[in-house]
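Only one protein chain is missing; all other protein chains are in place.
Entry: subunit A
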Amino acid sequence: MSILNSKIPEGPLAEKWSKHKANIKVVSPANKRKLEVIVVGTGLGGASAAASLAELGYNVKAFCYQDSPRRAHSIAAQGGINAAKNYQNDNDSVFRLFYDTIKGGDYRAREANVYRLAEVSPNIIDQCVAQGVPFGREYGGLLANRSFGGVLVSRTFYARGQTGQQLLLGAYQALNRQISKGNVEMYSRHEMLDVVKIDGKARGIIARDLVSGEIKRYGAHAVVVATGGYGNVFFLSTNAMGSNGSAAWQCYKKGAFMANPCFVQIHPTCIPVHGDQQSKLTLMSESLRNDGRVWVPKKKEDAVKLQKGEIGPNDIPDEDRDFYLERRYPSYGNLVPRDVASRAAKERCDAGFGVNAEGKAVFLDFKYAIDRLGKDVIAARYGNLFQMYEKITDVDPYKNPMMIYPAIHYSMGGTWVDYNLMTSVPGLYSIGEANFSDHGANRLGASALMQGLADGYFVLPYTIGDYLADEIMIPKIDTDAPEFEEAEKEVTGRLEKLYNIKGSKSVDYFHKKLGQVMWDYVGMARNAEGLKKAIEMIKEIREDFWKDVKVPGDLDNLNPELEKAGRVADFLDIGELMARDALDRNESCGGHFREESATEEGEAKRNDEKFTYVSCWEYKGESEEPTLHKEDLVFENVKLTQRSYK
């Protein structure tokens, strides 16, 4: 099908990227000066892309909704970033990283993209070190590594528990350098509300200045969306409060396909939900599973006593503890991938062995590691994470085990892109968490940072040239064009509509309701009946929302409630599409456990015969059902096997 041309280059896997680079077009320096590129989002993907494009000579406009690019959600990543450096001589290689990623993603990602990701990964570390990212070091001065959930080699680079922060500061520094040189115009506290197409090509965006409320038009020869994931559709998640799927959703409405929207990641090590006043779930880095042992009581009566607060974890002797990950998966133990660890925790809790008042938590215990290595070693490894845990829960993890539970964390699905990272709209690109590529049905730890930076530093700057080389004759985009005027009108109309509902319920009320439906029916375990129900329930919430939401404040002033209202309106639509996609995919894979498709032992059962495809949804209009297109996934270099971590 021509509308879904993935543009995967011919030839052997290991040569695809270099051959492709040799074949795609390059823009001359003189012509780059005449070309403008808009980058929406300044997380790892966007900041690295904006800086790299500006260094190449393009005129870049960058946007983010925060007051500074440094605050993008990427900053929260704790654990680390993967790269196939084999510095530890433990037999790591580009192929092994590629293989682990493909397998970890349950064979639902494109071979060529994943291989390229592994191939450029070593360059990322070189680049970041050159920028002054203070990665952890060995005493000899060389870079340190650790191992991370789901892999058996040590390939993860880290900067204490603040890897995302340090990588983002690196990219932000590069961006700042270009801002100071005048090569990037930075628009902070600006939110993209629409993408503008002229003659079928992306030519700009409409954005709202979040301080003045002004709606403005920006033109460019190409638009790059790097706006992160849509996990906040669940209301409670590990994502930053402002993280949203709106920009990607506007792209979808303008013809960019949404791929695998039902693929969201559930992270196993989050601080459990308590009470009903919570706004956000806090992640505890997966690196904790390197030394922490996960357990629940063996005896149900112990679990009940824990739930009632009658005994503490230290009252339960070793022989009465069920280290269920070690029991079920002896070769990986506590290091199984995220989807496996999450599901196993839910299984124990559903069976009544949960350890907090709600019965929705398991222990992550450092007692054994402290006995073995001493408190100092553990403090040096995880000190800031322990401190964070104590601040939030008022429990000292050196003395008592942590309590953890799975939470929504990352969206593997997103805007469909071809090998060049271009969406199905010419000139519209999508990078980082906003696109669907590279992680398949499940993302291995420390791979999102890698993908964001790979896209921004080393892939997009080349592939966008291939498109822009044909645009050099196009003069500066005229934002007075009727297409801009129309898009602006649409945006203003929508904001006014929201504002004028003047109903009785706050935006959060609807967001929480949606989140509950998503978690109950489109969360860790799903079945056809529940998904159909969810679609209907979401429709009802949407109807109610557009009748009864109350947006206070002014349109022409800073107005956080108005910002949230727009995002929640889109989440309602995204949630419905997720449920639709999940309904179509009647197989279990990755973090997506379909109850109708399980092995006798209760493990996820994939169905390669029917579902080895990327689902690509095409927007057909406000009240129309979207059309499903399928991009078949072809595996030439790996054999599809059932994942086993036993």
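Observations on the structure shown:
Assume contacts are C-beta pairs under 8 Å (C-beta built on N, C-alpha and C of every residue); 3 or more make two chains touch, one makes a residue touch a chain; residues count from 1.
What we mean here is this: contacts and distances are computed from a predicted model.
You can't see one chain of this complex, but its UniProt record names it "Fumarate reductase iron-sulfur subunit", from the set "Fumarate reductase iron-sulfur subunit", "Alkylhydroperoxidase family enzyme", "(2Fe-2S)-binding protein" or "Ion-translocating oxidoreductase complex subunit D".
Checked against the full complex, the one of A:Ala14, A:Met241 or A:Val377 touching the unshown chain is A:Met241.
Residue A:Ala76 is the one among A:Leu35, A:Ala62 or A:Ala76 that touches the chain not shown. Of A:Glu10, A:Asp371 or A:Asp394, it is A:Asp394 that touches the chain left out of the display.
Interface residues of subunit A with the unshown chain, by the touch rule above, are 48, 51-52, 55, 66-68, 70-73, 75-76, 85, 87, 123, 125-132, 134-143, 159-160, 162, 165-166, 169, 172-174, 176-177, 179-180, 186, 188, 211, 240-242, 274-275, 277-280, 282-283, 309, 387-388, 391-392, 394-395, 457-458, 461, 504, 506, 508-509, 550, 552-553, 557-561.
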